[in-house]
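Accompanying notes for the structure given below.
All protein chains of the complex are present and in place, except for one that has been dropped.
For chain A:
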Amino acid sequence: MRNEQRSLFFNVDWLLILIYVALCMIGWFNIRAAVFDPEHTSLFDTHTRYGSQFIFLIVAFVVGTVILLLESRFLSALAPTFYVATVLLLILVLVIGRNVGGNQAWIDIGGGFRLQPSEFAKYSTCLLLARYLSGVNIKVTEIKSFLIAGGIILLPMLLILKQPDAGSTLVFCSLIFVLYREGLSPLFLIIFGLLAVLFVLSLLVVNQWYLIAGIMTAGLLLIWFVKRNRALALWVLLGTLLSVGFVFVIRPLYTHGLQSHQRERIDLVLGLTNDTKHVGYNQNQSKIAIGSGGMWGKGYLQGTQTKYSFVPEQSTDFIFCTVGEEWGFAGSIVVIGLFLFLLLRIIHVAERQRSPFSRIYGYGVASVIFFHFFINIAMTVGFMPVIGIPLPLISYGGSSLLSFTILIFTLIKLDSNRMGIV
């Protein structure tokens, strides 16, 4: 028993834990700044958000420690149970959930605390996806396996979209990195990227015929280059035609398929509309907060944008404003550097696993964190439309902190056992 404990202590990836703790503390300090009120300066007052967050942090550390003490085999074995449980919770939340800010995403669990099942769905989906893909003779390249894997991802997506929480739904898209790593054709990534570019272009270019002419020209040039390879040329031709078709359908789809506030937010980022008062208020104030930070920032608790409530949601989704305003570009480098370090470390850890389950799960964790990190910061700097997803470990919120803690510590646990058999 003592032997096992010592091995656990030596085998955990302390670097990951260090980055995790660093991000948590940065988050806590910035939540304090975001909700700072000169009249209430107590650090641990649970009526304030930094007081609550302190409790969440303790809970998270306890949960993390508990996960480290669990049997690794247990996690893999329970993956389907977790998955089913979260799916049930996602259904339940649609029935008895509490509606906060337009999303029916919360279940009251008493004591003034609420549970957000969608946060935990990310975890259980990652686990089940890892469990399924690590199975014998399962290959993503095969159509059946691909469809089942896709189904595992799609089911919680659809349920969350029903809430409707577009941000959390999109997070599941990031799992395409996992599939890619496990052998999915790079064509999917390319198509994904191409569709995104076409989407933006078709909204930006007023006259669609110019865009279509451009696509045709590019397609024909490509065909001319690869004319020796008949099959490839045919694929390119097909792609070109599909692109043209996509351009035709995207406008009506955009106009009718999206809700008006989503459309407005996208228009804003693309510069199609210019508004700083209503729809664009948040993002404009967010940019002002970050942009006014300069190189070294205004100093801790000195951010005027933050302190005087010019940025809404500044302790949750727009927490990065506080970092940018009070710590400046230097602070931005530190936070982004830590996230990149975390992501690369997770990939490193994932790749050193002997068991495919651990590796696939590790990629799942990296994908989810990456997506949150990218979309959240891009949103605060005006690169992405406003989507309500938190910055991992930094934004205020118990469910979010807990789910990321579970995600990361499960990986640490799996990693500490990498020499053993899962």
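Assume a residue touches a chain if its C-beta (ideal position, glycine included) is under 8 Å from a C-beta of that chain, and two chains touch if they have at least 3 such contacts; residues count from 1.
Convention: contacts and distances are computed from a predicted model.
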Identity of the absent chain, which is to be given by its UniProt protein name, from "Penicillin-binding protein 2", "Electron transfer flavoprotein subunit beta", "Sigma-70 family RNA polymerase sigma factor" or "Tripartite tricarboxylate transporter TctA": "Penicillin-binding protein 2"
Sole residue of A:13, A:182 or A:415 that reaches the chain not shown, by the stated touch rule: A:182
Touch with the omitted chain, as defined above, among A:211, A:269, A:347 or A:368: A:347
Touching the absent chain when the full complex is considered, from A:49, A:287 or A:413: A:287
Contact partner of the left-out chain, one of A:332, A:358, A:399 or A:417: A:332
On chain A, residues whose C-beta touches the chain left out of the figure: 177, 180-183, 186, 285, 287-295, 304-305, 307-310, 324-325, 328-329, 332-333, 336, 339-340, 343-344, 347, 351, 356, 363, 366, 370, 374, 377-378, 381, 383
